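One chain of protein is taken out of this complex; the other chains stay put.
For chain A:
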Amino acid sequence: MEVFLQQLINGITLGSIYGLIAIGYTMVFGIIGMVNFAHGDVFMVSAFIAMITFLLIGALVGSVPVVIAIVLMLVVAMVLTSLWNWTIERVAYRPLRGSFRLAPLISAIGVSIFLSNFVQVTQGPRNKPVPGMLNDVIILVESPTYNVAISYKQIMIMVVTAILLAAFWYLVQKTSLGRAQRACEQDRKMASLLGIDVDRTISITFVMGAALAAVAGVMYMVYYGVVSFSDGFNPGVKAFTAAVLGGIGSLPGAVVGGLLIGLIEVFWSAYFTIDYKDVAAFSILAITLIFMPQGLLGKPEVEKV
């Protein structure tokens, strides 16, 4: 029981990070029908930006309270990562809009390779350790054999994710910007007939996806205390899996999918063997898609003519 509780906490933490990344995949797919394979690397770049910010704070200001350091990292990472993703969309995807469907996909793979190599060359191929932050734990259940604990950083990850998702949900469902995004997702041509600047709306979508990925990047760095140029791949693929599992194009689906993938991975590692945790996650995806091809919360295309 104690083990189960502990793994539940760990799984939700990891799932939150996946969920934040998955939203970027699902939103971009929803609006332009393209899988942005570079999104995982955008996430990795944000983790590096956070690390550099952290080191800069240390070098320039000296020691600051951890909370302030994390807030600063979040702000800097969100701004710079958004800028990155905005530029990527401008340079690599927008010129290909209206071209054949595979073109932006191939371009995205190119951007992905570019980003991970760029970071490898400029930052070096080795893992970068980051000093631990918020490592204190609260012991929830004490037992002679196994203590169930939640660390401050896990609490922070869950709280920040919950706040962000709530804010994001409000933005998409209730504001006129969100409405314009949903309109572009459902019928781009009609949206432009109503005076919506579709290109601008797509850019904003990329920026929003990047901002969430940036938060995930900061969380990931704080959680694991290490970043590497290859970190874009694995979490990226997992988050993409989460988006597909939840039903690509669906925002709640991305969050549910992220949590599920996180939980499956953690529980599998705890109870079975850690070597097969990815197999477990991807198998669940395959099985789900066999019975629910549109994913857990995806909507089947029903249209009235």
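One rule holds in what follows: a contact is a pair of C-beta atoms (placed from the backbone, for glycine too) under 8 Å apart; a residue touches a chain by one contact, two chains touch by 3 or more; residues count from 1.
Just so it is clear, contacts and distances are computed from a predicted model.
Novice: Determine which name in "Dehydrogenase", "RNA polymerase sigma factor", "4Fe-4S dicluster domain-containing protein" or "ABC transporter ATP-binding protein" the UniProt entry assigns to the undisplayed chain of the complex.
Specialist: For the chain not displayed, UniProt's protein name is "ABC transporter ATP-binding protein".
Novice: May I ask which residue of A:Leu72, A:Leu134 or A:Val198 touches the chain that does not appear here?
Specialist: Among A:Leu72, A:Leu134 or A:Val198, only A:Val198 touches the chain that is not shown.
Novice: So which of A:Val3, A:Val121 or A:Met190 would be touching the chain we can't see?
Specialist: Touching the chain that is not displayed is residue A:Met190.
Novice: Could you tell me which of A:Ala92, A:Leu115, A:Ala180 or A:Leu285 touches the chain that is not displayed?
Specialist: In the full complex, the listed residue that touches the missing chain is A:Ala180.
Novice: Residues on chain A that touch the omitted chain in the whole complex?
Specialist: These residues of chain A touch the chain that is not shown: 176, 179-180, 182-183, 186-187, 189-198, 299, 302-305.
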